[in-house]
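Report on the structure given below.
Here the complex is missing one protein chain, while the rest keep their positions.
Let's turn to chain A:
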Amino acid sequence: MEEAKRNKFPLSKGAALFVAMLASSISHGDLFDSGKVLATGGVSMIDGAGGGGITPWATITGYATKEGINGDLHYTYAPLANYTLHSVGAAVGFWDRFELSYTSSSLTTGSTFDTVGLVTDTLGGATGSLAGTPINTGIEPFNTTIDMEVIGAKVRVFGEAIYDSDNLIPQVAIGAFYKNNKNEDLLKTLKADKAKDWEAYISATKIFFPINTLINVTARYTAANQTGLVGFGGPGGSDKEIRPEVSIAYLLRKDTVIGMEWAKHGDNLEGESVEVAGLDLTSLQPTLETLGLSAVAGTLTQHESDWYDIFVAFFPNKNLSITMAYAMLGNITITPDQHGFYMSLQASF
């Protein structure tokens, strides 16, 4: 304890010195660097890390080489059938070695949970409580929103994604996200175990110039439901598991890349119903039937599908990238066929 106290001061002083050094170097302009070749900084994936659209790559975000630091601001907009995702954040790459990112996501759910809200209202009546328990589903009268903050860090461990065309060793990075989902009540309704959790990943990325192709393979250690937008874990707990993700990109021109991605998703909430005030809605089936709402319970069963996307990323210059994609996210909670367009902008300094 004493030890920790004594150490704390020099540490914070060290950090302050480091920040001061950074600030002064930036103001002198010799730490800032944008020396990567166009497009080789990649784009920003939805969790904010440098990568593809849904998968973090082993590349460090921004255009800095090992000479300096560089970063980006990113915004992603994905209007799906029942949900709309807005995600905005910033990321900094240090010496092409280390990356820090922050992203704030907001998922509006439109009318998705109105049925649940309707059932709740019907059951709870005017008192807003069920069997004496106040009902707090996290569902608003309209446009229920799920907000999530994601903090990420990534370190490049070894390898060279771009120039080592004479061997098969990929660039490898390890990274982690800490995700904080703000709509705990809705997550409880959807039976997720946790609203906050971390996940870790290892990514391997390599460009094969003779076939104009980039391949990334990632293994993510996570318990997330829909990347955490539907929380983490389920009634069976929130043990993490390893899920693979793959991106294949074809370099069409020096400023245009097309490709596809796949990310394995979990089944923590597979087949689960939604829960209101500690009661499973399927167990309320008789009640619902009496109320003439028998069809409702069947539509309240949750499923989760793997995510797929096909994308085209355009890099008009080193300060801007525009990614357009078609995302095929399948079942999200109680709604099937969540497919739709996806647009992501990245501004680099």
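Here is the rule we use: a contact is a pair of C-beta atoms (placed from the backbone, for glycine too) under 8 Å apart; a residue touches a chain by one contact, two chains touch by 3 or more; residues count from 1.
Operating definition for what follows: contacts and distances are computed from a predicted model.
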UniProt protein name of the chain not shown, from "Group 1 truncated hemoglobin", "ABC transporter domain-containing protein", "NADPH-dependent glutamate synthase, homotetrameric" or "Xanthine dehydrogenase YagS FAD-binding subunit": "Group 1 truncated hemoglobin"
Chain A residues that touch the omitted chain in the full complex: 33, 35-38, 65-67, 160, 162-168, 208-212, 251-254
